[in-house]
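Would you mind keeping the following structure in view while I ask a few things?
Excluded from the complex is one protein chain; the other protein chains are retained at their positions.
The chains carry the letters A and B, assigned in the order they are written, with residues numbered from 1 in each.
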Amino acid sequence: MSNIDLLPALLVVVPILMATVPILLGLKFDRTGWSVTLLTMAGVFVGSVYLAMEVYGGSGDNRELAVIHELGGFSQPMGIELVADTLSTMIILLVAGTALGLLAYTRVGGPRGNTFYSGYLLLVGGLLGLSMTGDIFNMFVFLEIVGLGTYALIASGDGPEAAHAALKYLIIGTVGASIYLIGVGFLFMATGHLNMHALAGEVSTLEGANLQLARAAFAFIFIGFAIKVAQWPLHSWQPDAYQHAPDGVTPLIAALVSTVSAYALARLLFTVFGGDFIAQTPYASEVIVTVGAVSVVAGSTLAVIQTDVKRMLAYSSVSQFGLIVAAYGLLTETALVGALIHLIGHGLMKAGLFLAVGVIAIGYGARTVNEYAGLAQQRPYVAGSMAVLLIALVGIPPSIGFIGKWYIAVGAIEAQSWLVAGVIFLSTMLTLAYVARLLEKMYFTPGSTLESPHSPGVAATDGGEPVITRPGNRVTIGMLGIVAFIAVFAVALGFTGEVFFDLFQPFVESAALDLEVSP
Amino acid sequence: MTEVDAVTAIYPPLLVFAAAVLMLVLPRVLGYALGTLSLAAVTAIAFVAPEGSHLHLTFLGFESQPYLIDEYTRFVAIGLGFLGTFAVVYAYSSEAPRVMAAFALAYVSSALGAVFAGDWLVLVFMWEIMAVTSTLLVWHYGRDAVRAGYRYALAHGIGGSLVLFAVIAHYAQAGTFIYGEGATGYSGELLIDGGIATGIPAVLAVLGIGVNVAFIGFHTWLPDTYPKPHFAASVFLAAFTTKTSAYVLLRAFPEGHMWLAYMGGLMAVYGVIFALLQHDMRALLSYHIQAQLGYMVAGIGLGSAIGVAGAMGHLFNNVLYKSLLFMAVGVVIYRTRENDLYKLGGLWREMPITAIAFFIGALSITAVPGFSGFISKGMVFDAATGYFTEEAHWPLFALLFIGGVGTFLSFIKLGYYVFFHGESDREVRDAKTGQTTAMLSVGGACVVLGIPAIGWPIFTDLMPVIDGTALVGPGIEGSLDPYSLAHLRDAVLLIAISAVAFPIIRKPLSKLDYNDPALVFNKLGYLTGRWAMLAVTGLFAAVDRGAVSLVKSGYWIGNNPVLAVERGARWLPGWMVDIEERQPTDGGRPSTIHLRATIGLTVLLITLILTGMLFLLL
Partner (left out) sequence: MIELLTTRYAYVLMFVLLGIGLYMVIASENLVKKLIGVNLFQTAIFLFFVAVAYVEVDGEPGGSPIVPATSDPASSDLVLASPLPHVIVLTAIVVGIALTAVGLALIVRIHAEYGTLREDTLREVRADE
């Protein structure tokens, strides 16, 4: 086993092990969590970049390119593998990069305390594991580790609502993961394998009762993940969770947790089951497309009527993930590439947007759409970055949001699926509607002096000068820098569609997609 | 590097865009000078650049040619570049802020990008950017313009998406984005490389482009938006979006379609009728944009060589004289701070240069012999009467003719009330030097292009389809004679009818004037002309309100079921139910949205959906 093969395991193990350090150090020192996390994340990021250079360096088949680590030296089909292939490496980069960048916000703005950073590292470790695992049961374990980290982080919010939101997510999320586990059981009954690569060869050859089992497994696995990816109407945990989580946590959850779950769904649909299996199963592709399309419409409609900005963006996530799931169901190479690009692009844009929301909440005290009035004049930089990200979210070129939508739309045309094409059009209009509402408030409604937005921590009842009572409520250069960086990055990536296409090509080709699939 | 390479080395829209960016950082004079120079350079490049596609790219994996020169793109680009040069000069002396000028240049650059585009993908790209930049240009003025700009953005968002989908659907059929490749359903040689695939793409394209060329019903954004921003911004707006789109319409439908032709005829009539009813000067001119576009759409719709040539010629002329009119009216607004033409009068003594410029524009737009509009409008008339093609469309001709009469009337009205009609009660200065330069340069072009021996050869050399005075193209013969007896007869007839009609109309006008005609026309225009605009914007607002209130009342009923039942019961007669007045438990506080799917409900839904999916799959 060469050194590079160790890297996938290290990327998972190091954050999880380091998660114990802040608590241990916390016995003696107060403020070590941030530094430990920064060190760890910097290491993880460097490692993932190194891994990416290795994976994308050569040319060849998806599995040939991949860096594979066999845990404990047990080889497949029995052992558990960690696989960094052309797709998962991209997700790893997103996770490592976003988690590292977020630290710039949490140092001053986010929840403090060592336990928070323990949860943070646990979550990152879980996400990296979920991205790389090559074993469907191991995926369940990582799914639950991610879940545990997320519940803990959401509950670290101040208000009691945070605890309730976390519990809601816990119960619904656990039910979802358990449903996925039932699917794993069925698949194991049908094939006797748990390793994805072994399953991939096995599933396409099934017949009779075993085929029925595999189809049942498909249903359970899809529904299980539909919950995790927050598809309407199974999304109800998500707006509560996003809204009540602390501002420093929401970007992490919004950008990464659902994204990695949606990635895992793609992995299961296309690596384990394969395009042929879905195409041959009656109604399978239709169900996927319908669930996605309904989510798109319902999510963006609900987003339009929200008053709380965080909640609005949460519903926007429901609709964007709907688009991704619908694109999975189209079963064309172009749509799949589009879905994967949109997956990464959406993660990036939502991270930036929720960060901007956090910065605005700290610096301007605004949380609802109406309170955003006059923001552009008071806080031009953060408002400008947010505007860029919002416009990118609509899918106006040049931006990463455009490229994803574009490929999905082309894929929908290729598959002759006018439903999806219409839904993309409708969702663009609805996205424009809620984005325009926010932009209009920010740029064209003067901030009223009578009803000035309350700063958090301002003692308003004493009648005197407002006093900032909570320490650390200041916007640092780092916060603004990371938001602006993400905005610029989202636009810059708008010129790299080709690059993404080439990077994902090996994975997409291995997905056994049939372009001639009948509509 | 050879000479040819040197000319085509620079992508012209990029040049203008660079000037737009520099405008933000350089001192005002320098910035404007650069903007003027960049547009002059674009005109020059368009003039000399050799035909062909000069920039090959692969974009998102598709073959693309963003910089195409053929006789059409050259012609349109020269017109836009020439006008743009002087529009920048005009904006400079009109005290337009630098940021506005930067938006305007970015907008011009995107319009030029759309013109130079050699494939549908680049076209759509530029089309969308054009929508964004023009919205910014409107928005920058603030006040009224913001609301109007919002409606403008909505209209162009919808139109742009339709075009986007048309292009995607075209790609699905043709397998390429390049103009003139792969599209089926076209037989024989076309006048122009282009043609969108028939069927769904064509329907989507005609609707999407229809928004931009102000088809009746899709036009409401035009008179709504163009009178609102800074008057120098109106000059830019009037020239670029609609004219570029008319050219794109030709690209998409090189063979034309009779429906298009008649839509054009109706637009000409509809535009002038509502132009006559306007009292805001720029609104009047805006309706005239629609009417003039009607002539272009009619020419494109006819699809014959003379029709296409007339449409293109009219496009070129319209860019010049419509902007000239907006410039002249802009000076009036600048000096008098008045938008309402009924509140002005006798200004020709105060501002003679502006009056001259205005009347050059007015004589051109009304197609008086000797001015540029006469030639191109005559060509469209010829196309309708079937002078060259033996295929007459008299109803269409009648529509276009009525449009011509209406144009006359409304410009007599505008000119009369602004520059004559009694003594001016205010003392104002004439146009500033820069404004004068711009107006007289553009006005000079309008005159020169209309004079047979001087401007005409230059014009026809540039013009597509026509070489010298001969029509060239696949299977077309014939030569042009703009000052033929028939043309002059038409013109005289037009002028005569208008000359007779205006006194008849003016009589009631002057009486109405006594009774404050502005109010009457305001109301009339409000009731009739703007019903469509109100319907569209009102509908949007109503749907928005309706959706929100429906959801909110749904929430309310869900939260206060008892109160909801009682409220419903109150509608019943008293003897049927006995209602006890009850207060909401929360003391009548406005209902808040807090009904959310509970854990139990979600899990129930999960179970149901899972069962449904299993049922489907197994």
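FYI, contacts are C-beta pairs under 8 Å (C-beta built on N, C-alpha and C of every residue); 3 or more make two chains touch, one makes a residue touch a chain.
The model shown is predicted, which means the values in this text are computed figures rather than measured ones.
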Original post:
What shown chains does the left-out chain touch?
Top reply: A, B
**OP:** May I ask which residue of A:Leu71, A:Ile182, A:Ala279 or A:Ala484 touches the chain that does not appear here?
**Re:** A:Ile182
Original post:
From the list A:Ile16, A:Leu170, A:Leu199 or A:Ala262, which touches the chain that is not on show?
Top reply: A:Leu170
Subject >> Of B:Ala172, B:Ile216, B:Ile599 or B:Leu614, the one touching the omitted chain in the full complex >> reply: B:Ile599
**OP:** Identify the residue among A:Trp34, A:Phe116 or A:Phe140 that touches the chain left out of the display.
**Re:** A:Phe140
Original post:
At which residues does chain B meet the chain that is not included here?
Top reply: 559, 586, 592, 594, 598-601, 603-604, 607
Original post:
Which chain A residues would touch the chain omitted from the figure, given the whole complex?
Top reply: 137, 140-141, 144, 147-148, 151-152, 155, 160-161, 163-164, 166-167, 170-171, 174-175, 178, 181-182, 185, 188-189, 194
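As a convention for this text, only the chains that are shown with their structure count from here on.
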**OP:** Quick one: which bits of chain A touch chain B in the complex? Just the residue numbers, please.
**Re:** 167-168, 171-172, 175-176, 179, 212, 215-216, 218-220, 222-223, 226-227, 233-234, 236-237, 239-240, 281-284, 287, 301, 304-305, 307, 396-397, 403, 406-407, 409-410, 413-414, 416, 421, 425, 428-429, 432-433, 436, 440, 444, 497-498, 501
Subject >> chain A-facing residues of chain B, complex >> reply: 58, 60-61, 125, 128-129, 132, 139, 142, 146, 150, 153, 157-158, 161, 165, 168-169, 171-172, 544, 547-548, 551, 593, 596-599, 601-603, 605-606, 609-610, 613-614, 616-618
